[in-house]
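All protein chains but one are shown at their positions in the complex.
For chain A:
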Amino acid sequence: MTDSKYFTTTKKGEIFELKSELNSDKKEKKKEAVKKVIASMTVGKDVSALFPDVVNCMQTDNLELKKLVYLYLMNYAKSQPDMAIMAVNTFVKDCEDSNPLIRALAVRTMGCIRVDKITEYLCEPLRKCLKDEDPYVRKTAAVCVAKLYDISPSMVEDQGFLDQLKDLLSDSNPMVVANAVAALSEINEASVSGHPLVEMNAPTINKLLTALNECTEWGQVFILDALSNYSPRDAREAHSVCERITPRLAHANAAVVLSAVKVLMKLMEMLSDETELVGTLSRKLAPPLVTLLSAEPEVQYVALRNINLVVQKRPDILKHEMKVFFVKYNDPIYVKLEKLDIMIRLASQANIAQVLGELKEYATEVDVDFVRKAVRAIGRCAIKVEPSAERCVSTLLELIQTKVNYVVQEAIVVIKDIFRKYPNKYESIISTLCENLDTLDEPEARASMVWIVGEYAERIDNADELLDSFLEGFHDENAQVQLQLLTAVVKLFLKRPADTQELVQHVLSLATQDSDNPDLRDRGFIYWRLLSTDPAAAKEVVLADKPLISEETDLLEPTLLDELICHISSLASVYHKPPTAFVEGRGAGVRKSLPARGTVSEDTQPQLQTVIPNQESLIGDLLSMDIGGPPAPAAPAAPASNLDLLAGGLDVLLGGPEPAATATTATGSATGLLGDIFGAVPPASYVPPKQCWLPADKGKGLEIWGTFTRQNGQMRMEMTFTNKAMQAMSGFAIQLNKNSFGVFPGGALAVGALAPGAAADAPLALAAAGPVQRMDPLNNLQVAVKNNIDVFYFACLIPAHILFTEDGQLDKRVFLTTWKEIPAANEVQHTISNVLGTADSIAQKMTLNNIFTIAKRNVEGQDMLYQSLKLTNNIWVLLELKLQPGNPEATLSLKSRTVEVATCIFQAYEAIIKS
């Protein structure tokens, strides 16, 4: 008697058969029929047609039957909302049942039925259940609040369920507390405003810590995760929290252990390194982390990704545990690669011999990816642990002797890095490398080899022959090999001019005349010019000392690392990306940061409510922003004197364009130049009229009018500075405060001195990957402008449309599914009056502003435009514009996972449509 019997069908058709069985008088037959329906549902068959018949079975004393019907309801109620109403009465009645199991089951199931009409009836029973005498019912009801929030956040807030949930945090039963914490965390995370709805304070934390010891393992995970969001007031409190959490490290559940590690790593930041506790904690953290590595491979993988973070933040914790990261030959490949990464991070002079021995062993394994990474790791060890470099090099040489093709190629790539780190030290091995020249077929390896030949041309007798042999197939080479070849030959020529003139001419002509790769041509022309004008200067440029490469090439950036430490055990820690980067709809979410040592910031987010900021708060921010100058441009490798030479020389080659135009790299003039070239300005995106941002009376005579534009994917602030004072102004600089979209200056402010009465246009290129801080309104931008007189502050609104990117066009299908997937709660409507023009002209206008029309439909005389756009911070926004011919009012509906952006998008949309 197995359940597979539920799948046998008869000729009459399954559904028909089931229908009659469901309506049978016999209880037993009914139950069997419902079981059959459930079995079909589990394999994904559509049995929604049986809805009324199944719901009819709901009124029963048999709990199993009731449960089965509920299972069915959860799956199909959404597709039959009107029918689902039929079930409401039974639910409400069950919520009053004397059996707590039934009360809990009813409230649980009701929460799973995502039908608005049912939700209305849920409120009263839920309120009762949250106060139920039985803890089982209360804990189920707590979860139900989270379900309800998912369906209708406003209802949860309006009905006061949040407060009831908060009360449950002090419940006498630890399981209820744990579930209340879980529900609250989820609600906080989903919160539309991005701000946590419930703040943790010391008494709550105390209650949580008490519940922690008594609740289930899953409850412990929830509580620990909630604790990780709390910052204790001082080191003493941190100390006591640490002590109460440490026992969790000995839990059998890996998730509990890792969550405890997260809280401890965060709190350790608050304790000064000298305290005894930090030492004790460091010692206590190591063993459980090591133990995670003997669990199932999936657990190992997640643990290793997190250990990678721990090791970067606090290398001491695991410095003696190198051996546990040694790779077993039957580890899954994803575990092997992670272990290798950590081995390199832990490598030090004390253990390097062991590590190298292992790496050498791995380099002879079967899996190609793993072998490559092992070879690369040897190179990284050489760079990281200086005294071991010689050993690493000889290990690499041994590997090259194996002649295994991909090993040799990988070895040559890393040897190039070793040469750069330790110049003039290991050149004796070059001859060995040259022997393998013919076997290299990967671009990176070939490019590395060519670089080595060029760099050490004076020591390789037949360097010219070697390079010449590469030149034969020049056009078939990969671009990076071509570039290296060009440079190598020029180096060779500068070192041995006597016999290589022909070679260099050959390569220059290959690069400049026969190639259509702009990089290659440009580099060719520059070398050519250099060589023909001033070989001595050429030597200075081409053979200049190179900056040494850094020790650790792949460390995470410290601020990101700190943020990730706060997210240990989460998906973010597995991807090593901040949650904002990959969890949708969290563009404006709260970023977590490690608490400061000794003190705690009272408020992580300064509240800046008004558009015109309070001076003090802004100054504080701006002071730390280095207002003095624009971001330093990347230092050119060549000495400054060569700039002249480059500019002066090129005109001959290029047939004499303006030297200044070629030499300048300021993006500021780029559009002007393009405009000139094309003769006419192409149809432009909407530019709002300039507004007065800083009146002269507030700017001590400096008046600033400005607007924002977007052209060719470049955002820009177009400002006009007018000097209405009696004295000349100079030394202009500009800074933008952190803002919601991370907009920051992409270049310097190109305004020179300004004589009294004079005005100057000041375009400022903008980029959008800067630090983010939520502003109110969202598109508020605070600006500081400095000149020789003073620093002035003002605020302006960024019109949203300049943030629309050029790749905001969604595929039709994707648009459709995304539209459906975004919950209705995330839809906002807006009416635009006085709309002129037809749907087509509007669509055209919108396209110029990067609002892309995906489809156009005509429904019952109305024109519908479906449009998509993407903001610079990767928030997708879907729009639906409803137009009625003859009616000047249009309705714009917006759907987005981050619905906060709606207001500013509506403003921009309306401005564009009326432009």
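Convention: a contact is a pair of C-beta atoms (placed from the backbone, for glycine too) under 8 Å apart; a residue touches a chain by one contact, two chains touch by 3 or more; residues count from 1.
In this text, contacts and distances are computed from a predicted model.
Trainee: Name the absent chain by its UniProt protein name; which of "Sorting nexin", "6-phosphofructo-2-kinase/fructose-2,6-biphosphatase 4", "AP-3 complex subunit mu-1" or "Septin" is it?
Mentor: So, among "Sorting nexin", "6-phosphofructo-2-kinase/fructose-2,6-biphosphatase 4", "AP-3 complex subunit mu-1" or "Septin", the name matching the hidden chain's UniProt entry is "AP-3 complex subunit mu-1".
Trainee: Looking at A:23, A:170, A:216 or A:891, which residue reaches the missing chain?
Mentor: Here the residue in touch with the unshown chain is A:216.
Trainee: May I ask which residue of A:121, A:136 or A:819 touches the chain that does not appear here?
Mentor: Only one of A:121, A:136 or A:819 touches the chain omitted from view, namely A:136.
Trainee: Which of these, A:236, A:323 or A:812, touches the one chain of the complex that we don't see?
Mentor: The single option touching the absent chain is A:323.
Trainee: Looking at A:81, A:100, A:423 or A:742, which makes contact with the chain not pictured?
Mentor: The one listed residue touching the chain not shown is A:100.
Trainee: Among A:69, A:182 or A:494, which one is in touch with the chain left out?
Mentor: A:182
Trainee: List every residue of chain A that touches the chain not included in the displayed model.
Mentor: For chain A, the residues touching the absent chain are 1-4, 6, 27-28, 31, 35, 38-39, 42-44, 62-65, 67-68, 71, 74-75, 78, 99-101, 108, 111-112, 114, 134-136, 139-140, 143-144, 146-147, 150, 173-175, 179, 182-183, 186, 189-190, 214, 216-218, 221-222, 225, 247, 250-255, 257-259, 286-288, 290-291, 294, 296-299, 301-303, 320-321, 323-324, 326, 328-330, 332-334, 354, 357-358, 361, 364, 366, 402-404, 407, 569-572, 574-575, 579, 582-584, 821.
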